[in-house]
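In this view, the complex is presented without one of its protein chains, the others remaining in place.
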Amino acid sequence: MAKTEFETRSQTDFFELTTKKLDVGAIMRRVVPAECGATVVLDGYVRQWTSGKETLYLVYEAYEAMALPEMKKLSAAAREQFEITHIGIVHRLGRLEIGETSVVIAVAAPHRKAAFSACEWLIMELKRTVPIWKKEFYADGSAWMKGENTPAAEHGS
Amino acid sequence: MAKTEFETRSQTDFFELTTKKLDVGAIMRRVVPAECGATVVLDGYVRQWTSGKETLYLVYEAYEAMALPEMKKLSAAAREQFEITHIGIVHRLGRLEIGETSVVIAVAAPHRKAAFSACEWLIMELKRTVPIWKKEFYADGSAWMKGENTPAAEHGS
Amino acid sequence: MSKNNRDNICVKVLFFGAAREAAGTEEVDIFTTFPATVQTVKDAVFSRYEKVSLFARSLMISVNREYAADETAVNDLDEIAFLPPVSGG
Partner (left out) sequence: MSKNNRDNICVKVLFFGAAREAAGTEEVDIFTTFPATVQTVKDAVFSRYEKVSLFARSLMISVNREYAADETAVNDLDEIAFLPPVSGG
């Protein structure tokens, strides 16, 4: 049942990886259905300064064949927990300049509370489980980032 | 101290009432500072169906001279509670068609958790305290809406 | 009641939303005597605009653009607004 409902509803959901610039306004307006009253959007972008260290640009890479299915799993899990109607997740890959958007998560719901909760849960889980990696290029070198609460402890050594 | 800080920081904050169409993407990108990593946006728009009742359009009116100061007060209170950097609140007035955006609240923060919390708090408080009224025009009549948790009990009879 | 002209005050009353429709006007000047409170103004408005009194229990009042209680004092030339439950967002 849950699966069927997900499949029906998810016709308007979208999960994308792209190397093109993200148009946040356009992405969020793709999840505006007639029964809804609110869309909550997270716009994540490249920060110039982190604890006094200057970032010049970032490069994101993904295991695309696994990242998209993982995003869809997150979406199905979000629907189990929250009264939401549509979900859109778009993550950019490749080189990003300062201020450019890396990720957009848009969630539409009849009531805003569910949209806020689902959007916050989705970005937390995306950062934890979706196979995407960020390499920061600082003025004085580069480094692969460590994620937040990655599932290493749960899966394998 | 708190006031001075608010005044300094709030140079890039904005609080607006307008009868023009809202461009959500453009509004949210106005609150993207270099030290931040996330902007959370609430996009509230006109719902077509509410409990089986069809809305044709809405009309919003405001006590403008009081609504803008109230928005600024909310913003100052949000800064006291949450680690946020920029706030933008734009509310549309006049006649709105189905799907058109009535309110945009955009909050930028170094860390997304504060942005989510502040954005959700701001829309809750805006709906409770800012003098704006919505009149719904249904297929079968019209009605002024009652707000959520309005401060009637606190202030006067 | 007052024998002295200097005790007369005039406040500007604004109506919004359903209260504006009930009053049939956006704005009216209300004359009363000093000292006066929000309650004084409400009583004067309700007797003049009977339909507005139907909202009495749910109305909020602001004095000079700040939410006010029934006991709040009002002064000459104050701007008093009659605010139905807000429903922005």
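So that you can tell them apart, the chains are marked A, B and C in the order they are listed, and the count of residues begins at 1 in each.
Please note the rule applied: contacts are C-beta pairs under 8 Å (C-beta built on N, C-alpha and C of every residue); 3 or more make two chains touch, one makes a residue touch a chain.
Remember, it's a predicted structure, so these values are computed and weren't measured experimentally.
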The chain left out touches which of the shown chains? A
Which residue among A:30, A:113 or A:127 touches the omitted chain? A:127
Residue touching the undisplayed chain, where the options are A:28, A:41, A:84 or A:103: A:103
Touch rule applied to subunit A and the missing chain gives residues 44, 60-63, 65-67, 69, 91, 102-103, 123, 126-135, 144-147, 150-152, 154-157
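We take it that only the chains that are shown with their structure count from here on.
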Per the touch definition, the chains contacting both subunit B and subunit C are none
Far-end chain from subunit C, centres as C-alpha averages: A
Give, as an integer number of Å, the spacing between the C-alpha centres of subunit C and subunit B. 27
Centroid spacing, where centroids are CA-atom means, of subunit A and subunit B in whole angstrom: 24
For subunit B, write out the residues touching at least two other chains, lowest number first. 44, 123
